[in-house]
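The structure follows.
One protein chain omitted, others in place.
Up next is chain A:
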Amino acid sequence: MDRSERIGLGVSIAAHAAVFAALVLSFAKTPPQEPPKAIPIDISLADKVGLESSAPVPSQEELAAKKSPVEAPVEPEAAPAPAPEPQPLPKPQPAPPKPAPEPQPQPKPAPPQPKPKPAEKPAPAKPSKPSPAAKPQPQKPSTAPAQSAATGSARRPVKPTGNLAGLDLGRSNNKTASTSLRNPGSKASAEDVASFRGLIARQIQPCANRQVTPGPGAERIRVLLRVNFNPDGSLAGDPDITGVQGNDATNGRYVERVKDLAIATFKGCTPIRGLPANLYAVPSGWKSLAFSYKLPG
């Protein structure tokens, strides 16, 4: 190693040290970058909960039936009036009786009726017991909800028509049929809505997890969409964008992209399997649902 190489060694050591120091300093200066975190991705599906119970109609009919036999003795005179009354009664019935009026009369003759009722539906049964005083009110909504308070008093005499054994029996039978009636006429209950929305959310999730955030701030955008389903769970046309929330100056340019991602998410993971067919076209069923979509993060 001669003189020039000693110089070279010194210079190269110094230069390497300088490069190293520069690297260390430059990396020390760079602002701490968030390491990519494994973020559990959530689709936030806006659950619009149906707060109305779906099953009351049949239970109301039950009440009416119970009371009518009790009341029947009260007004024997009203017997001549039956002719006009049968009409209001059949009105609510036409839907209920069809499914299963015949099979029930045999298993449940008139006397046993009160027993099965409390067993099947304890909640509605209770109101019926104290009801003797309040009978008229529960009855009226079932037959004619519009005529509530004022006409209620006038109707009382009408109810004795329930005395007619055949009619009463028919009615009571209808009550028991109420469970089967529920499907065609009812609306999706809050639990049903939560259930099938959860089902959809679970099946959409894999597609939502696949979407990549197009840029910083895009995950704050919330796209509201209305999704129409076919009875088989597939999409009936593209989801409609009904609104966008959370877009501001910084992420405004990603809005269109996020909209596309939202639609792609739903298109990618449909048809949805396992949706309850009987809740398709009912009120607040899953024929058309509103969702809000948000990117993970």
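Here is the rule we go by: a contact is a pair of C-beta atoms (placed from the backbone, for glycine too) under 8 Å apart; a residue touches a chain by one contact, two chains touch by 3 or more; residues count from 1.
By our rule, contacts and distances are computed from a predicted model.
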Quick one: find the hidden chain's UniProt protein name among "Biopolymer transport protein TolQ", "NADH-quinone oxidoreductase subunit J", "Acetate permease ActP" or "Carbohydrate ABC transporter substrate-binding protein".
-> "Biopolymer transport protein TolQ"
Looking at A:Ser12, A:Asn230, A:Thr250 or A:Ser288, which residue reaches the missing chain?
-> A:Ser12
What residue numbers in chain A mark contact with the hidden partner chain?
-> 2, 4-9, 11-13, 15-16, 20, 23-24, 27-28, 30-38
